[in-house]
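Note that one protein chain of the assembly has been removed; the remaining protein chains are unaltered in position.
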Amino acid sequence: MSAHSHSQGHADHGNPALQMGHHHVSSAKMFFNVLVALLILTGITVAASRVDFGGANMLIAMGIASIKASLVIAFFMHLKWDTAINKIVFLCSFLFLSLLFIFTLADHATRRWDNEMHTVRTPVSNEFVYRQQPHPENH
Amino acid sequence: MTTNVPVIDSHAAPVAGRKNFLNCSSGFLSWAGTLDHKRIGIMYLVGVSLAFLAGGLFALLVRLHLWKPDGMLFDNVQYNQIFTLHGAFMVFIFVIPAIPGSLGNMVLPLMLGAKDVALPRLNLLSFYLWLAGALMATLAIVLGGFDTGWTFYAPYSLYTDQAVVTIGLAVFVLGFSSIFTGLNFIVTVHKLRAPGLTWFRMPLFVWAIYATAILQVLATPVLGITVLLVAFERLYHIGIFDPRLGGDPVLFEHFFWFYSHPAVYIMVLPAFGIVSELVSVHSRKPLFGYKLIAFSSLAIAIISFLVWGHHMFTSGQSTYALFAFSFLTFFVAIPTAIKEFSWVATIWKGSIALNAPMLYTLAFLIIFAIGGLTGVILGALNVDIHLHDTYFVVAHFHYVMMGSIALAFFAGLHHWWPKMFGVMYNETLAKIACGIIFVGFNTTFIPQFIMGSRGMPRRYATYVPDYMGFHQASTIGAMVLGAGVALMVFYLVASLFQGKKAMQNQWGGVTLDWLTPTPPPLENFDEAPVVTTEVYDYSTLDYKAMQTPVA
Partner (left out) sequence: MSHDGHHSVVIPAPGPEFVPHTVAHHFDTPVQEFQSMKLGFWLFLATEILLFGGLFAAYFYFHESYPETFRLGGHQLDWKLGALNTSVLLLSSWTMAMGVRSSQTSQKQKTLFFCGLTVLGAVIFMVIKFFEYRAKNEHGLIVFSELFHPYDLTTNSLPWFKDYDGVMAGVPHPHLFFAIYLTMTAIHGLHVVIGAGLILWIMKGTAKGRFHAGYYLPVDLVGLYWHLVDLIWIFLFPLLYLVP
């Protein structure tokens, strides 16, 4: 079946008015290879979580997940063969989402610096800031 | 821009009794189940107008209450509910859907030379989602009201015993109405442009609606999850926004303003689009800086995602985030100023027709200059610490939301009214109403700038007597403004019953929307238009159509 895939996909090329666009029919073999890669990467995710890389564990886990996601997007969702605008649209969603992440998490992370600044210079106002913190457990 | 000869011929010689989208079918179902973008646009127009009148009524009640320092009409909780109703109705049910839903639906496919929007069923669904959201918001009033302000700030919104879940779900539904409208317009602009209508031959209203649509699609989902999370917090106490449970209300504010700052541009970009069209048509001049205006819409859309923290200068954000957000905020001023300058330069030495749409447009230009510049003042970190949550902020965003967006909406309504209905309103009354609205508006909000800068906090049911003069001036202005709007509603509705016939091309526009018969036939064009000239090329203007009444 897989050997015929491309020729079948192009079977209706005779009449350009009747085409649904240059659709791409991927080979079954490729889909299977992607599946195997995804399953192996799942195994690697679990294995990597057993090892303590310190702060890098999160980066590694998210890195592997991103690779898996890219495989799904590019091949299963065949975005690789899709139009430029569809690629831009989908990538934009991640791009703008990253803005939410960056600013929100940067605010959260740098609030600690505010506290440290106060600890050194003005102990009285530090107590005030300390009471306002939603998570004093960090200190 | 013009088209092949046949389209122009068709309205120069109107066929008596020809069918248009208004009279091609009749009966309730022919409207309630319509897939025609023009009929959906008119349904939106009716809907958002009612929402505007309801929101306006709440505003008048707020102003009346504040006539005396101790308040006139309500107790404190009721007052909180009334200003919340005013804000929520105006923002979510009126301003956000107003221009894209009504005029965008009506005009965008016409301007593109398309038969309809790309996804007509989704378009109807958007309308019904809007209707469902509006009804749910009304239901929330019946269920006891809500007193959180339109911003639903945690933790108060988590603790108050009012119908926050209902209004939250209403906002969720309204959000998806807005998302689907934007999604539809993006697809329509990409895939349904007439042959020859290149990106830089598109009218600027289309560019503005397109930039708006990007924001609707990319920002609104975050509002959706935010109001859902607030509902979940109330239902099963997730804890992420609740400081008692280890949560952080500042996270709510991040989520909320990630949407709600871009939402300001979801509201104002369509208004920019209308003004861009109108200054050109009514000055009979191509737009000065066409490409700059087009790109500045996109620039505003993108920059607006980087500045939301300027609403949170006193929230307990980190100092470093404050610096970054304040700094980035100033960049919004650049594309915005480009637009304002381009509009003024377009009018300069133009053949200006001081008709009703143009008067509303000129009012917009003045008011928006004030609204925009006070925004720059508020973007400055140190100044905002003083002005935060005062009437200065209230006056600023009313100069943008009411004075600019609503006035641009009125301008567009007066501009395309003859196109939509084939009738003209009484222009003398229209000019008088525009004057009354302009005077009333400024009388309402200039005192608010002053008392805000002197420390009058927003959202208070009572105030110290020192502010009474400002409050009373503001209330008088609001009454004048209300009277102007009432007059406008009167002559617009009256024109439907006894207005004189409009011309085929009432104002002498050269974009495709003016090159089909008036009112347009069901599928918009008798023959599929082909665009062969540049945009706003008034040398192609067909004067015969300007003097031919509709059939």
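A and B are the chain letters, set down in written order, and residue numbers restart from 1 in every chain.
Here is the rule we use: a contact is a pair of C-beta atoms (placed from the backbone, for glycine too) under 8 Å apart; a residue touches a chain by one contact, two chains touch by 3 or more.
A quick note: this is a predicted structure, and the numbers were derived from the prediction, not measured.
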Omitted chain touches shown chains A, B
Using the touch definition from the top, which of B:G224, B:G273, B:G440 or B:G508 touches the missing chain?
B:G224
Out of B:L22, B:L73, B:L125 or B:L245, which residue would touch the omitted chain in the full complex?
B:L245
Would you write out the residues of chain A that touch the absent chain, in ascending order?
4-5, 8-9, 11-12, 17-21, 23, 25-26, 28, 31-32, 34-35, 38-39, 42, 45-46, 49, 57-58, 60-62, 64-65, 68-69, 72-73, 75-77, 82-83, 85-86, 89-90, 92-94, 96-97, 100-101, 104-105, 108-109, 134-135, 137-138
Sites on chain B contacted by the missing partner chain, in the whole complex:
18-19, 24-25, 114-116, 118-120, 122, 179, 183-184, 186-187, 190-192, 217-222, 224-226, 229, 232, 235-240, 244-248, 251, 254-255, 521-523, 526
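Note that in this section only the chains that are shown with their structure count from here on.
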Within their complex, chain B touches chain A through residues 190, 218-219, 222, 243, 246-251, 254-255, 258, 305-306, 308-309, 316-321, 324-325
How about chain A: which of its residues touch chain B in the complex?
85, 92-93, 96, 99-100, 103-104, 106-111, 113-114, 132, 134-135
